[in-house]
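Heads up, one of the protein chains got dropped from this complex, but the rest are sitting where they should.
== chain A ==
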């Protein structure tokens, strides 16, 4: 992997969340400087900030986009105990020329008595529904009955989790085979032995959410939780960021009687557990096809995890800050493709692609090289003129042919 671009975010304080819109053409960032910025990707591939405004009177923890079927809508949540919904309005023509757009507040949700720690839109097939969770232990589900009038939201459900909540995740599946399902994670460190992940399910009959499952094996504070996109599976996959990364499989058990009224019972299995961060894990997130899971931990690393088709998981890549200070925003913006030499890029990149692919039968041999897939020099020489000045590494290998010294060490 390599850093393709660096964008100076221009926030005056820490960035807490970044969110891409559905098509990946717009981006929202939120910060402790109490503002949200919206960025648009131009035809030239460059990101331009098209809006920046103060959203709350405290740090903004999360920002999220609604599905584009509902228009250009954002939601944010903050330390100031509120969540807000914003809508982009089509501006004056001179605004467009300046590349600016305006966002106006449609509503403020003030029901929480403590910091609102997460805000998520429900899957679009449920309509325009917004969910928040707070340190006061309540998950609130709001609905905008008229999608053309975003200033009217009604509080439809209040779920009391009895533990301070840190994160929520909706099951994205729109399959009619099961009712809407939401997972709630708690980072409550006061109550130590109870399960910190609760799963609630909507009941068509009672028209309420009822608890379907508590993951009793997760007793440490949970910082993030996320359902995997459903790819036609009959079971659900849930990733959890806690003292390690854990992936659970929730298999709905068949109901015994035809009209059983309680929530679905699940068989819970641990699909994978990774402690490579060796510390608290703060975020987990699935890529769009749920083939890769990324996690971020106290070790300052982002790790990527992948399963092969036999469901064996491996870490396939690590991202880490280089610990160097950036010399002001101008410098950061000037960085385009970071100068990783192409050869090293290929070597590094070679590691990222199929590695986690098959069951790892033997432990890696000590001293074995990184993948360095180059045919012998003579094969290359016949292509190029003797001047190999733009391929210094090959030249080096040529002279070392007889001894075959490794060019890199583990």
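To be clear about the criterion, contacts are C-beta pairs under 8 Å (C-beta built on N, C-alpha and C of every residue); 3 or more make two chains touch, one makes a residue touch a chain; residues count from 1.
The definition used in the following text is that contacts and distances are computed from a predicted model.
Engineer: Would you kindly match the missing chain to its UniProt protein name, picking from "Tetraspanin", "Cytochrome c oxidase subunit 3", "Nuclear pore complex protein Nup85" or "AP complex subunit sigma"?
Structural biologist: UniProt lists the chain that is not shown as "Nuclear pore complex protein Nup85".
Engineer: One chain is left out of this view; which of A:210, A:268 or A:301 touches it in the full complex?
Structural biologist: A:301
Engineer: Given that one chain is not shown, which residue among A:48, A:113, A:162 or A:320 touches it?
Structural biologist: A:320
Engineer: If the hidden chain were put back, which residues of chain A would touch it?
Structural biologist: 1-20, 22-25, 27, 29, 31-33, 59, 68-72, 79, 90, 115, 124, 148, 174, 223, 229, 231-232, 282-283, 285-289, 291, 294, 296-298, 300-304, 308-310, 314-326, 328-329, 331-333, 335, 338, 342-343, 345-346, 348-358, 360-362, 364-365, 368-384, 390-391, 394, 402-404, 406, 410
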